[in-house]
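Note that one protein chain is taken out, while the other chains of the complex remain in position.
Each chain gets a letter, A and B, in the order it is written, and its residues are counted from 1.
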Amino acid sequence: MALAPARVSMPAEAKAGEIIEIKALIRHPMETGYRVDARGQPIQRHIVQRFTVTYGDEEVFRMDLTQGVAANPFIAFHTVATRSGELVFTWEDDRGEVVTVSKLLTVTE
Amino acid sequence: MPTRRQIIIGAGAAGGLVLLPSFGAATPQMRDEALAALTKGAAVTDDRVRLTIPAVAENGLSVYTTVEVDSPMTADDHVRAIHILSEQNPIAHLLTFHLGPRSGIAKVSTNIRLAASQEVTALVEMSDGTFWRDRKLVVVTIAACIDGG
Partner (left out) sequence: MIIPIAIVSAIALMPASLHAEPLPSGTEFLSDDLKALQADEAANPGLLWVDEGARLWDTVQGAAGKACASCHGAARDSMRGVATRYPAVDPESGDLLNLEGRINLCRVRHQRAQRLAYESDALLALTAYVARQSLGMPMRVATGGAAAPFYEAGKEFFHRRQGQLNLSCAQCHDDNAGRPLRGDTISYGLGNGYPAYRLEWQTVGSLHRRLRSCAFGVRAVQFDYGSPEYVSLELFLAKRAEGVAIETPAIRR
């Protein structure tokens, strides 16, 4: 999962106080753990369990996922543009694998 | 009308692999229990929440879902969490969004899996400890050709 592509769409710039929408997409099979392979052997669950977003050093959004979320999960949420800074998007799965994407937001007056 | 087995296979199968119903699907009762565990018995009001989900889902493997909540999202009055509950999936509590005053507005979207036609619940927890809800019925269809891969 370290190489799993992830795509975050958000404006590069916003005015202070503006509410921006952020859309995040990650490639992940979100294997449910209910399927069996061609030989009847269960396929082990493999899912993203947590998605966290920090802005500056504060967590501004978090999502807990189960196998009830679709493969290649899409997540959209909102946050207030406060100060210019880095937003860090982190996906953690149930095998301890982590994917991180950073994006800079420039906030103008 | 597709049988329940066909819907489960349609929703869960890929590459010739079959989803066996032996895992035990959720029931409305399990959903009610999951809801009670989250609310700890507090009352739930059917207001302020808008759950947007297709009335007919083209494929249960990926159903686009949006939840919006009428809330000022201030430090004193905001949405703390949004839960999505299912009454037919193997597990009842599908996911939780954690929000706060820095969210600005309470509007979130994701794509979920639905194992069969069912009522989907968006349960919202406010900063004042109150609970609010919206519910929608979704019919889950299957693809035309039962796919071998």
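Keep in mind that, in the parts below, a contact is a pair of C-beta atoms (placed from the backbone, for glycine too) under 8 Å apart; a residue touches a chain by one contact, two chains touch by 3 or more.
Computed from a predicted structure; not experimentally measured.
Q: Determine which of the presented chains are touched by the chain that is not presented, and list them.
A: Output: missing chain touches A, B.
Q: What subunit A residues would touch the chain not displayed?
A: Touch set of subunit A with respect to the missing chain: 5-7, 9, 23, 25-27, 29-30, 70-72, 74, 76.
Q: Even though one chain is hidden, which residues of subunit B still touch it in the full complex?
A: 2, 14-15, 54, 58-59, 61-62, 64, 141-149
By definition in this document, only the chains that are shown with their structure count from here on.
Q: Just the number, please: Cα centre separation of subunit A and subunit B in whole Å.
A: About 19 Å, centre to centre.
Q: In the complex of these two chains, what residues of subunit B are touching subunit A?
A: Checking each residue of subunit B against subunit A gives 12-14, 16-20, 23, 61-64, 66, 84, 86, 89-91, 93-100, 102-105, 107-113.
Q: Considering only the defined contacts, which subunit A positions touch subunit B in the complex?
A: Residue positions touching the partner: 19-21, 32, 34-38, 43, 55, 58, 60-71, 73-80, 82.
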